[in-house]
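First the structure, then my questions, so here it is.
Here the complex is missing a single protein chain, while all its other protein chains stay put.
Right after this comes subunit A.
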Amino acid sequence: MIGNDVIDIIQSRKESNWQRKGLLEKIFTAEEQLLINKALQPEIMVWLLWSMKEAAYKIYNRQTKIRSYFPQKLECSFRFQNDSYMSGTVICCGNRYYTKTNITNDCIHTIAVINPDHLKKVIEIEKKNISKDQYGIPFLTSVQSDSVKDVSVSNHGRFEKVVALSFNDCPLSEPD
């Protein structure tokens, strides 16, 4: 299973005021608010945490078919960080999701999976052969195996990201 979320920081400045009174308290847990307050760039931390929550929620929604707006129930923490990415976990209603976030040029992109080994198997694909099921959850129509049908699509501002899991023994698409 896979979920992803992309945020265009420039677009977010047009759409949202993260400093609005009462906003952070509605969305973030006490621990997350502490991370934001301590961050060198609080704005980036806000959207980094938000993209983790969104990416993880997409898997939760795929698993449970439950639609809900409960950002505080998606509890984020960080595992590892280097110059190119940050990895973390999001816990939601007893489920654990593993995330990896890249931050480059005003673009924050988080991928979430249920097995940390799958983070290495994420590929970006073209936006084609994608349908949605009755719950609005996207899947790939071009592949036979159930294990590689999951796809996640995220758009924001200037960016669009379409990601899937690629398992070596099961190619995502036949060569043309």
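As a working rule, contacts are C-beta pairs under 8 Å (C-beta built on N, C-alpha and C of every residue); 3 or more make two chains touch, one makes a residue touch a chain; residues count from 1.
Throughout what follows, contacts and distances are computed from a predicted model.
The chain that is not shown carries the UniProt protein name "Acyl carrier protein", picked from "Na+/H+ antiporter subunit C", "Urease accessory protein UreD 3", "Acyl carrier protein" or "Secreted protein". Within the complete assembly, residues 12, 15-16, 20-23, 26-27, 50, 54, 67-72, 136, 156 of subunit A touch the chain that is not shown.
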